[in-house]
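With one protein chain removed, the remaining protein chains of the complex are shown where they sit.
When the chains are written out, they are named A and B in that same order, and each has its own residue count from 1.
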Amino acid sequence: MLDKLKIPERHYLNNGHGLKSWLLTKDHKRIAIMYLISISVMFLLGGLFAMGIRLELATPQGDFVQADTYNKFFTMHGVIMVFFFLIPSIPAVLGNFMIPPMIGAKDLAFPRINLLSLYIYWIGGIFTLAAMVTGGVDTGWTFYTPYSASASNTHIIPTALGIFIAGFSSILTGLNFIVTIHRMRAPGMGWFRLPLFVWAHYATSLVQVLGTPVIAITIVMLFVERAFGFGIFDPSRGGDPVLFQHLFWFYSHPAVYIMILPALGVMSELVSTFSKKMIFGYSFVAFSSLAIAVFGFIVWAHHMFVAGISTYAAMVFSFLSFSVAIPSAVKVFNWTATLYKGAISFETPMLYAYGFMGLFLIGGLTGLFLATLGMDIHLHDTYFVVAHFHYIMVGGAIMGYMGGLHYWWPKMTGRMYSDFFSRISAILVFVGFNLTFFPQFVVGYLGMPRRYHSYPDEMQVLNVMSSAGASVLGLGYLLPVIYLIYSLKKGEVAGPNPYGASTLEWQTQSPPLTENFTEVPVVTGEPYEYEHVVAKESHLV
Amino acid sequence: MTIFGIPIFPEQASTFAKDVDALYFFILATCAFFAIGVSIAVVLLGLKYRKTHEGQIGARIEGNLPLELLWSVIPTIIAMFMFGWGASVYYHLRRPPDEALHLYAVGKQWMWKFQHLEGQREINELHIPAGRPVKITISSEDVLHSLYFPAFRTKMDAIPGRYTELWFEAQKPGTYHIFCTEYCGTNHAGMIGNVTVLEPAAYQAWLQGGGMEGTLAQRGAKLFNDLACQTCHLDTGQGRGPSLKDIVGTNVEFQDGTSAVIDEAYLRESILNSQAKIVKGYQPLMPTFQGLVSEENLVALLEHVKSMSPKATASSTAAAAPAAATPAPAAAEKK
Partner (left out) sequence: MSSTVAHADHGHAHAHHPAQQHHFDTMAQQKEAAVIGMWLFLLTEILFFGGLFVAYMIYRVWYFDAFAEASRRLSLFWGGLNTAVLIGSSLTMALAVRAAQTNKRKATVNWLILTMILGCVFLGVKVIEYEDKFANHEVPGYNFDFSYHERHAAAEGHAPEASEHRELSLTPEQLQNTTQLYFSLYFTMTGLHALHMIIGVGIMLVITWMAHKGKFDGVYYTPVEMAGLYWHFVDIVWIFLFPLLYLVERHT
């Protein structure tokens, strides 16, 4: 069992060398790696802006940067993190890499469109970065009119175009996944034998395909308003600025489900593998992903409770918003039940999974405050909202991404990373995150508005706590960059299945062949069965 | 409320602040119950079922339908209860009492302009009496803003081209924050101020001290003459335009057969887009004052016209358009 393991001779990383073999690749795995590098750069950039924000907010006065600069910081932080980090992250890196082997396929349905997706992402990123470098944008990532249509004099058009272009990347990825999951499954891989990670990505892809075009057209309308002086949202010509909000949130609410559903998929894989037990209530978990995707489309106006919508519309949207919480709760309960009578081990990916459970719980539950009408009036546009969505996006989605990255790193690279440093990082991230964002719930209820670079003196202590926590969080994110890159050359060889997982991707070598499988697998068992896996386990941590 | 001098809870300065806070504590308790409960379960299970030997695998348990139903139905019931409670608090927050003291607020980059009916104008400061409901009609001169009083637990967006409103009844004399909570550009963080709640007697005293131009309605009367409205709108009804006496709250029929109740939104539209609805029996002669009347002067004119219907406006509100006004005509001249 502890034979000296070796990196296989032939794998996707050494199948062709040189820039051309990467830039013109059709291999979903190489595309995933290129996405990994791209989004990591974006994450770093978004993180720098976050640092700027927290530095300014350490003191009540606006004394670190000018007001306009601060406004650009939070705008660009939001734009980069949402559109260029979170939305692609798990699907474009982990989904791209793992979905074909998970279903027994050689590649996605449309490998060239996958590559096109990557190019489009790069082009969109270049537009947006160019806008940032030449002066930035200060509308907030939400671009509300009339401010964005007429009052702001920053580089809105190139930024909006960048987001528009990147949206196509998202649509094409989703389209690719849907067709792949429908048509590329290996013999015997029925829908109810799919790993829950695949179900989660199917649901995500539906949202990407149906929702993203709406932000695209909203951006087009903002563009013509700004570039040509059309008046679609101009009140002096009879236009309605609130119409922009409806169109914007019709996408941007489902977008948050694009960001969290894949992480929920990762969770199922981690909880199962590290309890050596099938997921409790498989079909409930699978269908809850679809339910979240569907319900996510009918709750958008809960972002607009104080925007002048009618009392009755507000009640309808509040009611519907509670509906979307239930499937998420169902997932959490099912994961908890999976632990019962499991054989649980706490490698780093499982630490991230545990962290996710705690933070996603808090984030999701605090959503209930905001869905509650009488409560939202007080909390809307305060730091309570900021804390809520960071608990889900960072405490949830990013922990899911980090957990998945650490889980599949040995598969992607053939190497193990430092057990010690990865555990330290996971703990730093968990602790730093709570220090940063929990005080924001309190200061939000106190009434501190969002997007303020200065605030009343009495709110300083809570803000300082938050800024201090952010440095711990930042450290927690920095360490993986170091030890993961280090592992590429110096990490212990992992072997095909270091964690004893049950899904198909672990039945191949690490790193995988370009074509994933030498022979087409035929699936005969149920998902998440560990009896057979144990017999083939070659490396135990 | 403070802990070690750090404020962690805002003052309860309005009558419904405690309703909102009660709702808050209920939701907090529910969420804490689930968050702590699940966290403990997850930790305890993780410890109890820790893997003890290599090759150990978990039990083969596929699921349990009754359990799934239980933990779907119970959260649904709790959610519905939360929704119902929240909706009823909200309903209360959005229904100003008839006898509310009426004020106007205009947001512009980057200040709040408040106008009292008695004529006082304040910028970023607001004085109001304790123990009396106050209703604020809000509009914007340029971009979106949002008027927020954390101590009163209420806010409402200011939308150009529309009126919105909020109300509260302040109980505790004191000074509290006013914030703008809809990002509006460079000095969004500077669009803040203080609302001072005074004992009724102190409020009366404050009122006497200001308003050199007279009440809002008096200023409106002066405008009414300056803009020559009285040349057509004779009280007798025989002029080129209909009489404006005692019309607020009544039903009026238009040339095309439709009719409407005369309220603030209608009055505003008549001034800015005079040809939109022509009263039956009159010619479409009224010029439009779009671009000629600022938001502040518009509200003064409204108050003057309302003062001509003393019975209908005895409670100092017209049949106000609800917060979700249908699209009003274009905004008045931007300053």
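Miscellaneous remarks
The rule we apply is simple: contacts are C-beta pairs under 8 Å (C-beta built on N, C-alpha and C of every residue); 3 or more make two chains touch, one makes a residue touch a chain.
Note that the structure is a prediction, hence the values are computed from the model and not measured.
With respect to the full assembly, the chain omitted from this view is in touch with A, B.
Checked against the full complex, the one of A:Trp22, A:Phe64 or A:Phe110 touching the unshown chain is A:Phe110.
From the options A:Thr142, A:Thr436 or A:Ser502, the residue with contact to the unseen chain in the full assembly is A:Ser502. The chain not shown here is touched by just one of A:Ile7, A:Leu44, A:Ile123 or A:Leu243, and that residue is A:Leu243.
Interface note for the absent chain: among A:Arg193, A:Lys276 or A:Arg415, the touching residue is A:Arg193. On the side of chain A, the interface with the absent chain consists of residues 104-111, 113, 171, 175-176, 178-179, 182-184, 186-188, 193, 209-214, 216-218, 220-221, 224-225, 228-232, 236-240, 243, 247, 250, 502-504, 507, 518-529, 532, using the contact rule stated above.
Across the interface with the omitted chain, chain B contributes residues 255-256, 273-276, 278, 284, 288, 290, 326-327, 330.
Definition applied: only the chains that are shown with their structure count from here on.
Residue ranges of chain A in contact with chain B, taken from their complex: 62, 67-68, 71, 138-140, 142, 144-147, 151-152, 235-238, 240-242, 275-278, 280-284, 306-311, 313-315, 318-319, 322-323, 325-326, 329-330, 332-334, 336-337, 339-346, 354, 357-358, 361-362, 365-366, 368-369, 371-378, 380-382, 442, 445-447, 449-456, 458-459, 461-462, 529-531, 533-534, 537, 540. Looking at the complex, you find that chain B touches chain A at residues 6-10, 19-20, 23-24, 27, 30-31, 34-35, 38-39, 41-43, 45-46, 49-52, 54-64, 67-68, 71-72, 75-76, 79-80, 82-83, 85-94, 109, 142-144, 146, 148, 150-151, 153-157, 159-162, 164, 177, 179-190, 192, 322-325, 327, 329-331, 334.
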